[in-house]
Each structure stands twice: as structure tokens, then as C-alpha cells.
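Sending over a structure as C-alpha cells; questions will come in a sec.
Note that one protein chain of the assembly has been removed; the remaining protein chains are unaltered in position.
What follows is subunit A.
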Amino acid sequence: MGVMAQLLGAAIGEGTPLLLAALGCLLSERVGIINLGAEGMMLMGAVSTALVSAQGGDVWVALVCGAAAGGVLGVLHALTTVTLRANQIVSGLAITLFGTGLSAYLGKPIAGNPVPGAIPVLNLPLLDKIPWIGPVFAHLDVVVWFSVILAVALFLYIERTSWGLNLRAVGDSPATADVMGIHVLRHRYAYVVLGGMLVGLSGAYLLFSTSPSWVEGMTAGRGWIAVALVIFARWNPVRAVFGAYLFGGLDALGFRIQLMGTETPSYFLKMLPYVLTVVVLMILGLRSRRRYSGMPLSLGSAYVREERS
């Protein structure tokens, strides 16, 4: 396998949990609810998966439980932001703190113990014959394929279906959507919870794909990277795929540059994804003066039916 193929493989491996989490945050944000609770949701997803696996649970059951745990925190976030109309940023931060603390507490009995089970790899011998990238794509696990297919499906759903149109309407102008007969609160609840489930799944996947055991704080800030990734992708699921793999690839590239013996500080290489995000934010800021940047227009705003803007 060539160097570029190795780098691509590493980028996909590192990028998949980021992609799942970013898609979850994106779903929530497309209906106008900021999700800064991704880190807590990922950790709860990971610890739930570890607990189920420790009891001898099937890998698929464990992954579903991880997603469900993220969904539960999604319900909590929706309750505070949609029903109680609390500040979305404060609620998201609270979810992160709550998820971090609760996952640490729940995981105490199994901390450091090896987690049994592995996600099945989908072997596609036909792809093996394709030069350069073939060997990379021929032996990816099921969740990697699921995440990419999901991203494309979400893009088509949001942009090409009437349900997707409703979703966009709720995110851009909830008052108008309400007048059209779209149940704004129901939509917001549904997508925040679904988003939470995807973020929980990303934590569950992280446990199986990168770490042999549950340890508190094992996400190491990846939830925050996912939040940045949504902005980087300009709220577009397909762009999120490339963004996630770019972030993952830059991480992997850093180690390969080190091995080339260059004097480039490794800290500088770790910084690159974040610099890119800031650059994209600046470009978005400049562009939004002239044309639509992709950000849902009612993002961060609570919807109160009696109020008319």
C-alpha cells in the first residue's frame, strides 16, 4: 500500500467518529438548535456501549445502546431548549458537563477493563483490484460505510424531499413554518433527539475502533471538533464527510511528517485543523454579507408561538 493510500486509510479511521458526531450536531442545528453537548453525548454513548459489552452483549446491541444514551441526552437538551426555552449554549455546555461527569461515574466499575467484541469488517474483494485506493476501501468496517451512506442520504433528504423542506423551514423561519402548519416543536424535538443518537453512536464507535477499554474522558475533545466541523462543512452533510476526513487526515499527516525527520514542531501540525476552521469562519463571515452562508437563519433562537418577528 502506498503512502497516500495509508494516509487515506488513517484519515478514514480517525474521521469516522468525527463524521458521525458532526452529522448529529448538523441535524440538530438545521432545525435551529445549537448542540454544544456533543462531548458529553459521545462519552455517554461510549460508556453505555462499554457497559453493555462488559455484560457480554452483542456488538450491535452495544452500539444501539450507545446511540440510545446519546438520544436520552438529546431529549434532555430538547426539553431545556425547546420546551423550557433555555439558552441553547448554556444548555449544551451543561449537557457536556453532565455527560462527562455521569459517564465517569457509571464507568467506574469497568474502567480499564478490556472491552470484548469488534465491529465487523466488510470485505469487498472487487475493490481490491482498483489501483492505489482499492486496498483502503476493500476492508473498511460496517460503520464507516454506514456513516458515508448516511451523510449522502441526509443530504438528499434535506435538499430533495418535502420532509427535508419542512426541516429547513423550521431552521430558517419557524414562524413561517408554523403558519404553514408544520409542528415546529415536534420537528425540533425529533431532530435534536436523532442528532443526539448519532453523536452517541460516534462515541460508541470510538470505543470499539480506537480504544481497547473504557476510560473516562476518552473522547479527548472530539465532540468539540465535531461542533467546529459542522461550521467548517457549512451545515452540509456531504461536505462534512470531506471535512471529517480532512481533519482526520491532518492528524495522521502530522505523524508521518514527524517520521520524515523534519524540524516542524508537532504542535504546529496538531493546530492545522483548527486554523482551517477559523479561516472558514472568516470566509463565511465575509460571504454572508453578500449571500447565504448555509447557516440556518434561526439558529440559536427559541421559538415562542405568540411572538411574531
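FYI, a contact is a pair of C-beta atoms (placed from the backbone, for glycine too) under 8 Å apart; a residue touches a chain by one contact, two chains touch by 3 or more; residues count from 1.
As a working rule, contacts and distances are computed from a predicted model.
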item	value
Complex member absent from the view - protein name from UniProt, among "ABC transporter permease subunit", "Basic membrane lipoprotein", "Aspartyl/glutamyl-tRNA(Asn/Gln) amidotransferase subunit B" or "Dihydroorotate dehydrogenase"	"Basic membrane lipoprotein"
Candidates A:55, A:123 or A:210 - the one touching the absent chain	A:210
Residue, one of A:86, A:122 or A:138, that touches the chain absent here	A:86
Listed residues A:144, A:170, A:199 or A:252, member touching the removed chain	A:252
Contact residue for the chain not shown (choose from A:98, A:155, A:224 or A:274)	A:98
Where the missing chain touches subunit A, by residue	1, 3, 6, 10, 13-14, 17, 80, 84, 86, 94, 97-98, 101-102, 104, 107-108, 110-112, 114, 206, 210-218, 220, 222, 251-252, 255-256, 258-259, 261-263, 265-267, 270
